[in-house]
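Complex shown without one protein chain; remaining protein chains in place.
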Amino acid sequence: MEHTKISTDIEQNIKQFQQLFADSADIKMKEMRLGKGKKRRCFLAYIEVAVSNMLLETTALGRLLAALSELPDRDLNQVLNENAMGISDVTPYDTIEDAAQGMLTGDAILFVDGYGHALKIADKGYPGMGVQEPDSEKVIRGSKEGFTDSIKTNTALIRKRVRSTRVKVEEVQEGVRSHTAIDLVYMADLKYESVLRQIREKITEYEIDGVMDSGILEQLAEKKWYSPFPQFQTTQRPDRAALAVLEGRIVLLCDNSPVALILPTDLNSFLKTSDDYYNRFGVATFARILRYMAAFFAMTLPGLYLAVTNFHTQILPTPLLLSFWEARIGVPFPAALEVILMEISFELLREAGVRLPGAMGNTIGIVGGLIIGQAAVDANLVSPIVVIVVAFTALCSFSIPNEEFAFSFRILKFYVIVLSAWLGFFGFLIALLTVFIHLSRLESFGIPYLMPFVGADVNDYHDERDSIWRAPLKKMVRRPIYAKRGERIRLRKK
Amino acid sequence: MKGKIKKYVALVLSVQQLLCGCSATELEDRCFPMMAVVDEKDGQIFFGYGFPKLSQKDNTDLEEARVNIAPVTGKTMESCVQTYDSGLEKLADCNHMKVLVFGENLMEDTGRYADVLSYLKQTGLFPRNIYVCVAEDPLALFETEEDLPQDLGSYLEQYLQNQESAGSGKLFKLGRLLDEKENHILQIMLPYLETEDHIIFWKTMYRVPDDRFLYKQEK
């Protein structure tokens, strides 16, 4: 890209800037005069909604312009050079293109006649939502703050929680046309250099038009795109991201995205929540075990039901089996089709519930659950037990804290259903085994996905203290395997 | 090239799956006999099942849901089972069977009795953990079923379990019977069931003949 140096002749700068932003009605350009004698021309360029009324004395831009208007002409250049107004966020640019990029970040650009730089002055910036509670990852105990669309705010939310000079924020720009800011946040003395190098390579590996969300980066950077399991952990919670940084992991923030990516990750991380660490170990352990069971049943329950009722009836007690038998009389569909239809109906309900606006989304539960489910049973289209199995499976999938991870189980559930319907418990075991094998081959930036259930000896089995159960906090003295060797102690008595 | 090979493999596997069919039988296409009776009559094996009582379901004819067929006779146990199964509309799933009742006539014919046991061992038709009893006339037991709150098989199972816990001692099950056919270590004593006024009772034990003459003794 050509770089045009900023001229001291403001006419040239105006002409070039206007050329660059021709046909852009949202870009405002205002000529003004500065200095006591109102002889020095200046030119302000900004995005309309990103800059507040500049005459307001409370904004930096407004105060700068007001102050510059009072200065003698001869002092203007010096004041601008030395940032004598003491504005914290002023960036000088030497080229027209850099100035244009700076303006597109949401700030104002000031050109002054006779001054060979353009100044970027921060203002209110692009419109965005403020810090709110995240939609997902709700906790009972813990912070209620969530990430926003602004990368600056998000970085600040992490810094607020980890006030250390060793927290580094590396900025990269991605998107040939969007120039989206990407931040890599990590603890300099804890992270593995190889992991940082890998992620840097991964995010700069492709040239893409625009990066609208961290999800695009995730898909470009993951190794096994065909795996149903996510290889990056996602979070909307700053406290979760801060915890990850303290563990030696790297947090990837993307501008305009409230979802941060954490890497490396493993299966266990997806089943942990922030309040596991804020609650006492008994509560946390119970919740963890529940989630593991929920994850297992979310994938396997419908398949198990089919295997047991179609192949291995000896497993069920006789009264229960006979009641299943009676319930199925008159149902026109085979059990496998019944289960698949109910599962698909449920997925449709879930999808509809997400897409519908507020109040209507609440009624979908009533429509779906009571009316459709009950009506289907009354019409003998499905048996009541299948409705219970499907509903319980759904409940289990809702208990998985991470939505992307829960999706893996929702998808794999159909795989297990097909194999179990075809070959009974043998099919079920084959499905389970192939999933296991796939998980054992999966890794995230060098960390086996099945950590800490495998390879825990690398960290002297300390990682097992924070797996399916959570040890008392006083016993969790070591950082997990993500942290650099030699920097693993995180808790000690004074 | 790789893609083509993958397609062929997928095709072959799919075709094989289609040709092989599926051994799944839907729940509603099965029936669950709760007990079996085996006896000897006029030199032939006499065989039948007892089925559970089903509650009346709305919009379903009880006759449709219920399965019942008269006992059959045949030269061997195998032919009896095949004849009986062919008369059923649904697949007989014996996984929930609770009791097996042998007729006294069969017990007295040690050769026939051994053949029946061999067949049961070879095929694994009945679960190993079912109770085994002896009755003079097994069919007479079915006449008491009308007055029972549940099917005869379930009733007998509970009856025998209660007697076990009440101190009658551990009863032999089919598995032990089949094992003893080889081991010849234990003395097999089976409950001898009798009926009087449509009530089943058990007063005596029946000693399974082991190339010795048979006799009954007090339990």
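Points worth noting:
Every chain is named by a letter (A and B) in the order it is written, and numbering of its residues begins at 1.
Here is the rule we go by: a residue touches a chain if its C-beta (ideal position, glycine included) is under 8 Å from a C-beta of that chain, and two chains touch if they have at least 3 such contacts.
Simple rule for what comes next: contacts and distances are computed from a predicted model.
Taking the options "Histidine kinase", "ABC transporter ATP-binding protein", "ATP synthase subunit a" or "Spore germination protein (Amino acid permease)" in turn, only "Spore germination protein (Amino acid permease)" matches the UniProt protein name of the chain that is not displayed. Touch with the chain that is not drawn comes from one residue among A:Phe333, A:Phe392, A:Phe407 or A:Phe453, which is A:Phe453.
The missing chain, though absent from the display, is touched by one residue of B:Gly74, B:Pro127 or B:Pro209; that residue is B:Pro127.
The residue touching the chain not shown here, chosen from A:Gln78, A:Gln219, A:Gln314 or A:Thr363, is A:Gln314. Residues of chain B that touch the chain left out of the display are 13, 16-17, 20, 23, 95-96, 121, 127-129, 175-176, 178-186.
Touching the omitted chain from chain A are residues 192, 194-195, 311-312, 314-318, 423-426, 429-430, 433-434, 436-437, 440-441, 443, 445-448, 450, 453-455, 457-458.
Methods note: only the chains that are shown with their structure count from here on.
Remark: chain A and chain B have CA centroids separated by 60 Å (rounded to whole angstrom). Residue ranges on chain B touching chain A, taken from their complex, read 17, 22-28, 30, 32, 34, 52, 54-55, 57, 59-60, 64-65, 93, 95-96, 98, 127, 154. Of all residues in chain A, only 309-311, 313-314, 318, 321-322, 324-326, 328-331, 334-336, 380, 421-422, 424 touch chain B in the complex they form.
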